[in-house]
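So the structure is just underneath, and the comments pick up after that.
Note that one protein chain is taken out, while the other chains of the complex remain in position.
Entry: chain A
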Amino acid sequence: MPPLQLLPAFSKPLTPPSALLQWNRKPQLSGPTPRVAVITSGKGGVGKTTTTANIGLSLARLGFSVVAIDADVGLRNLDLLLGLENRVNYTALEVLNGDCRLDQALVRDKRWSHFELLCISKPRSKLPLGFGSKALTWLVDALKTRTSSPPPEFILIDCPAGIDAGFITAIAPANEALLITTPDITSLRDADRVTGLLECDGIRDIKMIVNRVRTDMIKGEDMMSVLDVQEMLGLPLLGVIPEDTEVIRSTNRGYPLVLNKPPTLAGLAFEQAAWRLVEQDTMQAVVVEEQPKRGFFSFFGG
């Protein structure tokens, strides 16, 4: 086991820590491209696929070319969230079999042409035993060196839940990881274990996104605060996503949250997380609670 080193993002901060949010300019891409990030959690249902779709499209909106790989082989859903399910004709399995080329298996989003989707297999197809870490690494390498169009700046891999073969396959080509967790103890235990496995595999750049945060429950001490979660896991924060009913609506419509008009709280939070991902930045301050409104009636307790 090699000696552990500090995270590169912390050893060399690229943005001044005083800036909480930096709009009014294009984010500055940092780190060698293409950046290959796996989005994982361990526990299911915490929002890995939602995060992949929204951060991927946010990056595309910011002008970066993105390829999202749905590595959840058995239960793929990323195409549904993106509304691209009717356009998946070829998958990575057809590429491996020689039925099509890799560029033919990429589904380009018509809304944001910088964004492309690659599915591993069709829902009912039988995946060969040989498909594993090697095959996904070949695919990522081929994307890095493609000539038909410029190589992507970001490759996001949507990891399946659990730490089984799908997880092993998904993390193999990744250089950095986004750990999605919710502020509950079951998710935190799984997240801690997954973080340990990622660190054992040599992925040092791990950032955390705390999803489904409810400030009203935090205020009532019914939910752990984001700072509590960070204290338990000891990971830098990439984003805090508030609970939002619009997530379900956007999922059912196949229209990612960040494309909402007017934007929602969760969509804005995803956008900020994407901003920080580009700049390899981390959160310097977190939202604690909604500030009570001060007015004439507040004097009377209103």
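FYI, a residue touches a chain if its C-beta (ideal position, glycine included) is under 8 Å from a C-beta of that chain, and two chains touch if they have at least 3 such contacts; residues count from 1.
Throughout what follows, contacts and distances are computed from a predicted model.
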Name per UniProt, for the chain absent here [options: "Small ribosomal subunit protein uS2m", "Protein MULTIPLE CHLOROPLAST DIVISION SITE 1", "Nicastrin" or "Transmembrane protein 237 isoform X1"]: "Protein MULTIPLE CHLOROPLAST DIVISION SITE 1"
Interface with the unshown chain - residue positions in chain A: 1, 4, 6-7, 10, 18, 20-21, 23-26, 58, 61-62, 87-90, 95-108, 110-111, 116, 126-135, 138-139, 141-142, 145-149, 165, 168, 171-172, 192-193, 195-197, 199-201, 215, 227, 230-231, 233-237, 246, 249-250, 253, 255, 259-265, 268, 271-272, 282-291, 293
